[in-house]
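Complex shown without one protein chain; remaining protein chains in place.
Residue numbering begins at 1 within each chain, and the chains themselves are lettered A, B and C in the order written.
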Amino acid sequence: MNINASIIGASGYTGLELINILSLHPNVTLKYLVSRSNSGKKVADLYPSLYALGNKEFSHPSVEEIAKQSDVVFLALPHGESASFAGKLYDLGVKVIDLSADFRYDSLELYENTYGITHPRKDLNDKAVYGLCEIYRNNIKKARLVANPGCYTTCSILPLYPLLKEGIIKSNSIIIDAKSGISGAGRKAKTDYIFCETSENFKAYSLTNHRHTSEIEEKLSIAANRPITLSFSPHLLPIKRGILCTIYAALSNINADIETIYNDFYKNEPFVKILPETLLPEIKNVAGSNDIQIGFIKDKRLNRLIIVSCLDNLIKGASGQAAQNMNIMFGMEETAALKFSARYI
Amino acid sequence: MNINASIIGASGYTGLELINILSLHPNVTLKYLVSRSNSGKKVADLYPSLYALGNKEFSHPSVEEIAKQSDVVFLALPHGESASFAGKLYDLGVKVIDLSADFRYDSLELYENTYGITHPRKDLNDKAVYGLCEIYRNNIKKARLVANPGCYTTCSILPLYPLLKEGIIKSNSIIIDAKSGISGAGRKAKTDYIFCETSENFKAYSLTNHRHTSEIEEKLSIAANRPITLSFSPHLLPIKRGILCTIYAALSNINADIETIYNDFYKNEPFVKILPETLLPEIKNVAGSNDIQIGFIKDKRLNRLIIVSCLDNLIKGASGQAAQNMNIMFGMEETAALKFSARYI
Amino acid sequence: MNINASIIGASGYTGLELINILSLHPNVTLKYLVSRSNSGKKVADLYPSLYALGNKEFSHPSVEEIAKQSDVVFLALPHGESASFAGKLYDLGVKVIDLSADFRYDSLELYENTYGITHPRKDLNDKAVYGLCEIYRNNIKKARLVANPGCYTTCSILPLYPLLKEGIIKSNSIIIDAKSGISGAGRKAKTDYIFCETSENFKAYSLTNHRHTSEIEEKLSIAANRPITLSFSPHLLPIKRGILCTIYAALSNINADIETIYNDFYKNEPFVKILPETLLPEIKNVAGSNDIQIGFIKDKRLNRLIIVSCLDNLIKGASGQAAQNMNIMFGMEETAALKFSARYI
Partner (left out) sequence: MNINASIIGASGYTGLELINILSLHPNVTLKYLVSRSNSGKKVADLYPSLYALGNKEFSHPSVEEIAKQSDVVFLALPHGESASFAGKLYDLGVKVIDLSADFRYDSLELYENTYGITHPRKDLNDKAVYGLCEIYRNNIKKARLVANPGCYTTCSILPLYPLLKEGIIKSNSIIIDAKSGISGAGRKAKTDYIFCETSENFKAYSLTNHRHTSEIEEKLSIAANRPITLSFSPHLLPIKRGILCTIYAALSNINADIETIYNDFYKNEPFVKILPETLLPEIKNVAGSNDIQIGFIKDKRLNRLIIVSCLDNLIKGASGQAAQNMNIMFGMEETAALKFSARYI
């Protein structure tokens, strides 16, 4: 099998990762790398790490042209802007993997409240499948429009989903203390992200009001079959890649066998690694890979469960998961082009 | 006024910081810099940043000689070992500031359980004053033996103390998610701390069983006048210096005026900066200084208070606070040699 | 003695460092902190590390008002713009320390060629003294206008000056391979300087055409009393502060006693540390201080001298040297407010 893939918004960091992954994929030909601001520039001039692409250029063709030449289009565009492109491509019959938040929500109202935007393609929201591969695989197989989850979201939902489904977590006890590398902010020329302002620093931001909170709550409420509210507290780590979430939850049953619940739920999952109790994951063990690692520890003294989950925000939290979704949508081997190990160093 | 100060365990990072601070102090002469392993070596050969010390050497005199030549002795020694030195120096009439945990606990039993050590100088435990300057200043003034608090401890107790005293925090709701720079581990040749294992990494460690937990709980229980238990979760940041604690607590009264409570409690404190609600401190704003900055935000939706506190683990969390204790003990200006600003860059 | 000091261009990193230094100076009152873009904003809101400044604000008064209230004005402005301000302030009788390149050159032609600017105050160029304290101290004492040297320049000239004066270096053999921390680029919101583009990276830039080349060549030609040309190759280190220059030169006399030449030339200099042969300085030994450290090694096999010099680009390479110039100009203790040690950690 061979398919043609294009990327709209190809010149940012998620674009770069998608290019990295797709150019090694045995069944994929990279077609259009769309970037308005870099149109006409060689990809290898912007990212000299990609010199193997030779003279391949960023371009800016019409949506129709992109649709005509592509079997699948990845959208790495800002929220709001993405839905319009996704809609047009969908209408033209191409499969779409949207890395923005535009089709992530079951509730359009929640989306609009969270992002302060009137959704431009409300009609398509029901067609979209939430692309959290391990949970929605069966729907993704048949989907023509996949909404790729957020990075924090993936790192939060995967460790909590099985436990909430199992009903062993007390209502409203969940706190997610999340720490992310700076690539989560993309390739923005902002003083806040220059080296001298970020290195040797650490800070919290968007406490109580980060947008991923509502996305996490919506999906976990489905898992729990009751409304879940929680604290989500992001922090900025002085590293390039990786997210680590330290998750606190009160157990309704302190004797629940967490390890078995996890292993049953995630058995055979190639990208989910459950660690034995008390062993904890670290960012270097997942950065550069499509893996999520999950560790946990019960604090019997306080009847509290502490979970630590880790992934690479640009891979499992964005472009890797997007490629995994593509693999599922096209019936290709799910791990194709995604088998590389984490960096460690 | 001029006093002579010596440091036992002078060649580690807390020693280095003490030397840095004390050598700029207008009322202090550095006497003995004691280091068994580096005895006879020039200080400036080990730490060439200190070349202004000229030919000053590490030495290893007898405790009696140290006592004779010193008005105050700082102990930067491992737990257990420190108490014996402290005891001898105390017996010889010298004022002692012990940076170890040996005299930090009111309860000897809690100390012995936490550190797995039989305390060698139980007789002195009642004489020791806990050197958290802002809380115990009046006792420190009269103390001959001060137990300098731990770094995590200072960053945890100062933001929680006034609120627990005020009785506005629900029992057993406190979670301290703490993140520390690597200098907290000292100057140890351990694979875990080499650059390639720590840079671009982040991890949790000692979840549910870090030793500072019991120190924090004991002091906060005094503040609350009831037993406080809490989760304390340390993490390792890829930075040299600084601790940031994100603290979660359920409010018994969501309308409590946190800012006023803080400002009343810490008014006139030169090293405590309370930020206006929703403004949050960052490590770069305190690293390199003796300051602690405290910010907070109420999450009314979840009836939860989130506090963020920051300090430099080697200064306010160790050597700076030790010097502040010395200033208080000797009736010198409390900010002497401690007025330098944080680094920012 | 007490003098009033103002800073124009106070909100950048050199401004921040000047504020840090001057606010600890026993003889200086900070008057105006001038910043057009941040006028009206509290200094501590931009740099929360400076909260000890209380409500002190950036402002934007007229040059006349600044002159009236100040004994000395520091200019931390872009090249070209600075000369006009310097000129007006000079005309109004205030002492000026200009951190830009505008008055650094003996040859106006060389300045204009290097910076591509018509000098707006050619008339003042002869009045200006080059503020390399250790070399021009006697002239600085009497100066009303001091041109503070560049960071790379200071790190290059100080180690080479005595050897060229002594005539032991072969013509045109000098190569300066220089490496600088990112704060050298200032506080600019540029993609090139964001964390993800700089951390774990290293690169050369401006090879063969960096502007500091001509400044270094002019001053060294004076030392040598013949025209000196050299290669100056800057690189960007993934650190905040510090410059290290590795300098190569062919010796005309391999038996020349380098250590003695250095020690004779720099004896009694409080901020210059000559290391014994083969011992080499490192950035951590000078970062955060006003020191320059110089080490060297003779390669007898190749008849080549290798010198390694280090300083903090924001302190000895900018604001610290500026304060040192002020101390000299006003007859204050030269080390006042500059005695702090390097960071090491």
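As a working rule, contacts are C-beta pairs under 8 Å (C-beta built on N, C-alpha and C of every residue); 3 or more make two chains touch, one makes a residue touch a chain.
In this text, all values refer to a predicted model and were calculated from it rather than measured experimentally.
Of the listed residues A:Pro149, A:Pro162, A:Pro281 or A:Gly320, the one in contact with the hidden chain in the full complex is A:Pro281. Considering the full assembly, A:Ser289 is the residue among A:Ser6, A:Ser35, A:Ser289 or A:Gln321 that touches the omitted chain.
Residue in contact with the omitted chain (choice from C:Thr191, C:Thr229 or C:Asn253): C:Thr229. Contact with the undisplayed chain is limited, among C:Ala52, C:Leu244 or C:Ile258, to C:Leu244. Residue positions on chain B in contact with the hidden chain: 13, 182-183, 187-191, 193-200, 238-240, in rising order.
For chain C, the residues touching the absent chain in the complete assembly are 172, 175, 177, 179, 196-197, 199-205, 207-208, 229-231, 233, 235, 237-242, 244, 246, 248, 280-284, 287, 297, 299, 301-302, 304, 306, 308, 343, 345. Contact between chain A and the unshown chain involves residues 13, 16, 20, 23-24, 47-52, 183, 199-200, 240-241, 273, 281-282, 284-286, 288-289, 291, 293, 314, 339-345.
Everything that follows uses one rule, which is that only the chains that are shown with their structure count from here on.
Rotation angle for the C-alpha superposition of chain A on chain B: 180 degrees, rounded in steps of 5. Chain B and chain C have Cα centroids separated by 36 Å.
One finds 46 Å separating the Cα centroids of chain A and chain C. Of all residues in chain B, those touching 2 or more other chains are 199-200, 240-241, 281-282, 284, 343, 345, listed in ascending order.
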